[in-house]
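Encoded as structure tokens, the structure appears first; notes follow it.
Removed from the display is one protein chain of the complex; every other protein chain stays in position.
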Amino acid sequence: MTAFEILRTNLLSPIVLAFLLGIVTKLVKSELSLPKDLYSSLSIYLLLAIGLKGGVELSESTFQVIAWPAFVTIVLGCVTPISAYFIMRKLGRFGKIDAAALAAHYGSVSAVTFIAANQFVEQMGKTAEGFMPTLLTLLESPGIHIALAIGAFKRAKSNSLISSDDKKTKSAIFHEVLTGRSMILLVGGLVIGLLMGAKAYEPIKPVFETGFKGALVLFLLEMGIVAGARLSDLKKVGLPLISLGILLPILHGALGVFLGHWSGLSVGGATVLGAMAASASYIAAPPAVRMTLPEANPTYYLTASLAVTFPFNLVVGIPLFFKFAEWLAG
Amino acid sequence: MTAFEILRTNLLSPIVLAFLLGIVTKLVKSELSLPKDLYSSLSIYLLLAIGLKGGVELSESTFQVIAWPAFVTIVLGCVTPISAYFIMRKLGRFGKIDAAALAAHYGSVSAVTFIAANQFVEQMGKTAEGFMPTLLTLLESPGIHIALAIGAFKRAKSNSLISSDDKKTKSAIFHEVLTGRSMILLVGGLVIGLLMGAKAYEPIKPVFETGFKGALVLFLLEMGIVAGARLSDLKKVGLPLISLGILLPILHGALGVFLGHWSGLSVGGATVLGAMAASASYIAAPPAVRMTLPEANPTYYLTASLAVTFPFNLVVGIPLFFKFAEWLAG
Amino acid sequence: MTAFEILRTNLLSPIVLAFLLGIVTKLVKSELSLPKDLYSSLSIYLLLAIGLKGGVELSESTFQVIAWPAFVTIVLGCVTPISAYFIMRKLGRFGKIDAAALAAHYGSVSAVTFIAANQFVEQMGKTAEGFMPTLLTLLESPGIHIALAIGAFKRAKSNSLISSDDKKTKSAIFHEVLTGRSMILLVGGLVIGLLMGAKAYEPIKPVFETGFKGALVLFLLEMGIVAGARLSDLKKVGLPLISLGILLPILHGALGVFLGHWSGLSVGGATVLGAMAASASYIAAPPAVRMTLPEANPTYYLTASLAVTFPFNLVVGIPLFFKFAEWLAG
Amino acid sequence: MKLINFKLVTIICEPVLSSSILTISQDLGATGFTVTEVRGQGNGEKSSGEIPDLKSKIEIVLEPQLALKIMNALAEQFFKNYSLITYSSDISILRPEKFERV
Amino acid sequence: MKLINFKLVTIICEPVLSSSILTISQDLGATGFTVTEVRGQGNGEKSSGEIPDLKSKIEIVLEPQLALKIMNALAEQFFKNYSLITYSSDISILRPEKFERV
Partner (left out) sequence: MKLINFKLVTIICEPVLSSSILTISQDLGATGFTVTEVRGQGNGEKSSGEIPDLKSKIEIVLEPQLALKIMNALAEQFFKNYSLITYSSDISILRPEKFERV
């Protein structure tokens, strides 16, 4: 397939169209939105489903195969918050605290982007490795903690003191991120999947696997509505952040694909790892940042994650990373 | 099948039984009701599912085949609010404002009745045309606007002035109806379905098609509970409105079947068009009427739509229109 | 299979693992919980699904086959609240009112335990009789009323009068239990299933049967979270209640299996009847007890039902009853 | 229109009590009620239900002389065994006739 | 900080009215609002909607002189045909400048 055909196929996939419908819903000022409980239910379902399937497939993987990909994932978790911080500081000219806040988002990962990338490579006939969800859990939290540490350190240097209050908050945040919804469901699902194995998975597969793609359509409709509600903030955040919200995923995505390929992942797996690195968290990171770096402007990080980087990855980024992975694979 | 057998099959279908269970639930004063968010989630799901499937099938239809049915649907959208207004005025002796309010409901369409009719003809082995959801979107709004215009005009004649306030409300209502939940989901679903085509639809079919009938059972259970809660209002509205709540769907339904047949629809399609014409909106119309014609008594239009016409169509009307369509088809 | 293998298979089943994940979620103090509306939606769905399937299968059963099992079920409904009351009084040294409150829970039945038992025997290749849901509806309410009557009687003897207020409450409670969510959905589902028959069930099967086990996983995750939240109360209730919360299900379970076997049920059916007798209600009983016996300490009965007996039955009890049923069957 | 001094009585209670409380307040002369689903904790031990924090908040607009009457009735019937609190506050309403029983 | 006397205006109404009420209160000078979904019954007959008990509770923190103005505007426009009540109460706030329009 040519790059154009790939883009077109992606654009006409149900999930991308559902996302666009969500944006249009906001543009025409419709009052439609998914009930809050449906939105949370779907996100719980999607995370648990990824975990379960990942666990079942993990039970069929060997340590050797996973070791290198896991290692480069952790490397990505340590590098991307730092690169994000410096790019936001130098290119974006953001203040220290705002740059750290943004770095916490770009150093973590968006589960929906992960899912979309998996669906995409599957559609391209290059299904990713079954242990990718394991990598997802590895990438979620390190980036947040590193970026928050940068922020706290930079602030302390200006204030020349770390209050004991700060320490209390920090351990609370550490706990909160590690026991957050996505960690519990992903890790919990992985463990359940691993323990029960493929046979016991069979009877629950109709809900957790056959129903997955349809549920995703509903979820992306709401994601579109949520992103659409942020579109009006694009003016507030200005062109620099919008540009960096596209540049950063390209850089991180390319790095992810490259390291993925290098660690032995297939074209599909490298694409998904690239998409993970490229993505910005908008579930785990925001509350942690809000509590730890309250001076940071939430409009910056929420708009960049939700209204710039997520749509970019969904529509353009993932196919791009795929092309790059194919090219690397020769 | 004899008329009696058809009625019996319909009465023993899961959705009609679920609706009756909902009514019984209220009659025995049980506190059971579906969680509000489940109810909205199901309605979102059902509307989007109709849209998606309709869109996929639309992509396989030609303009020729749809043109006449679409035309008669628009005719129905213009005629039924007017006929409803005059019947309510003359036969029902309702005031001008109440008659216009009722007309807004009977001139629009109930999506659940549409779905029930589709299920019924499918069960009878006469599946309706795939483009019926397109007709549904055409019938939803014209009737509301025409009836509200009648109401505003009649009121203005008595008050001999149209306030500028009125104009503001009217454009707000116009916007609200056009961007209402059902329009966004139906039209959005149609466009997505049309763009993605049958192949991309395949992976989301388990949720949007295989799960449809089961979800409908839950939805009709709650519809029964909602209708059951209105049963006590039947005494308040009185025999005239109850009779007209049965007469009107018979008239409009017969007209719908006739025009459907004339425009080239199959027996199944004509039945569904009849059911659409016969049905009274209870989602889009009530809030629009409440804002535009606040003097109209909501007990009248809600009871007539929900507790008279909807159950009538579900249990008796649809089989009746089917018999008529079969008879016309010779 | 050896007892150990059976226990192991049960422990590694998706629903038990999901329940344990829910408990772990609370132990690590995660804020994850299922949205309230999802929890109610799942419980409505599960109850209706049991009812529907039970009704369809009931339409294929004969009165002869059901008569004796139904009779012993009613016997269990009369005996277990009384045995529970005396064991709580004598062995547990609870006050009269607390003992009656506990008896109302142990004399009724937990639908989830019923479902788990059905899943377990099916997994063991000994699917229970199709009419078991009918028995479930028979066992739900008698125990509650008997236990509440004991409580009211004991209190009246100390107060030497029954207030007329009491009578009003009692008839309100009677109504509430009989028209409670589970009765409406189970009995309603049974009647619908019976009326529509297997053919009409076919199109809604994907939702109500194929999806059942997956939905159950989500439900048990939340059950685990709810039970986990009660774990800290275990200290408050003390060892005696914990021990009785294990002893009572063993006794009642054994009696249930024995009577089930005696009445002609298969190994699977006898196991399920045993699990029903062993289980303690935590949906219908608590509000009824709270209104009728307000002096009873809710911490006792809720902790015993949710944090002791339910987990015990789920993990150990059901396999135990199965072994016993197999042994009885020779 | 003119503002009239009235009372707003608020009750926060276990959900299981709501319907009894609404009946009592209606029997004593209230013309309506507003219920909100809330989450709460106090120092009571008697809390019940599957979700222990779930509470109902009931608000009743009343003629001043009815407020204490209703509060006392609830205190007498429920304070001992149930988890609830009640308080009243001064409000100013329009249309006092709307809150009078006919 | 110092406490300043302010007013809290509460409106309980059919959901269909909320957006008009918020617009009116903003037009008259309110700087914000808080909306709660509630369930309620009164003696009005005009209630509407698929779920008849569903109501919106709107709370607005205001300078004292605005309170009656907003209440009267709502009374005039909506009391006749819609299901709603409104009342005001005294509150003490910090930061009065937060509730003033710039």
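Chains here go by letter, A, B, C, D and E, matching the order in which they are written, and residues are numbered from 1 within each.
Methods note: a contact is a pair of C-beta atoms (placed from the backbone, for glycine too) under 8 Å apart; a residue touches a chain by one contact, two chains touch by 3 or more.
The structure displayed is predicted, hence computed values, not measured ones.
Note on the chain not shown: across the whole complex it touches A, D, E. Screening E:Leu54, E:Ala75 or E:Ile93 against the full complex identifies E:Ile93 as the residue touching the chain left out.
Chain D meets the missing chain through residues 10, 12, 36-43, 55, 57, 68, 71-72, 75, 79, 85-90. In the full complex, chain E touches the hidden chain at residues 1, 3, 6, 8, 31-36, 61, 89-95, 98, 102.
Even with one chain removed from view, chain A keeps its contact list with that chain: residues 36, 226, 229, 282-283, 286-287, 290-291, 294-295, 297-299, 302, 306.
Quick note on the criterion: only the chains that are shown with their structure count from here on.
Using the mean of the Cα atoms as each chain's centre, the chain most removed from chain E is C.
Relative to chain A, the most remote chain by averaged C-alpha coordinates is D. Seen as a C-alpha superposition, chain B sits on chain C after a turn of 120°, to the nearest 5. One simple way to say how far apart two chains are is to compare their mean CA positions; for chain B and chain E this gives 35 Å. Between the CA-based centres of chain C and chain E the separation comes to 47 Å, rounded to the whole angstrom. Shared interface positions of chain C, i.e. residues touching 2 or more other chains, are given as 35-37, 206, 211. Across the assembly, chain D contributes no residue that touches 2 or more other chains.
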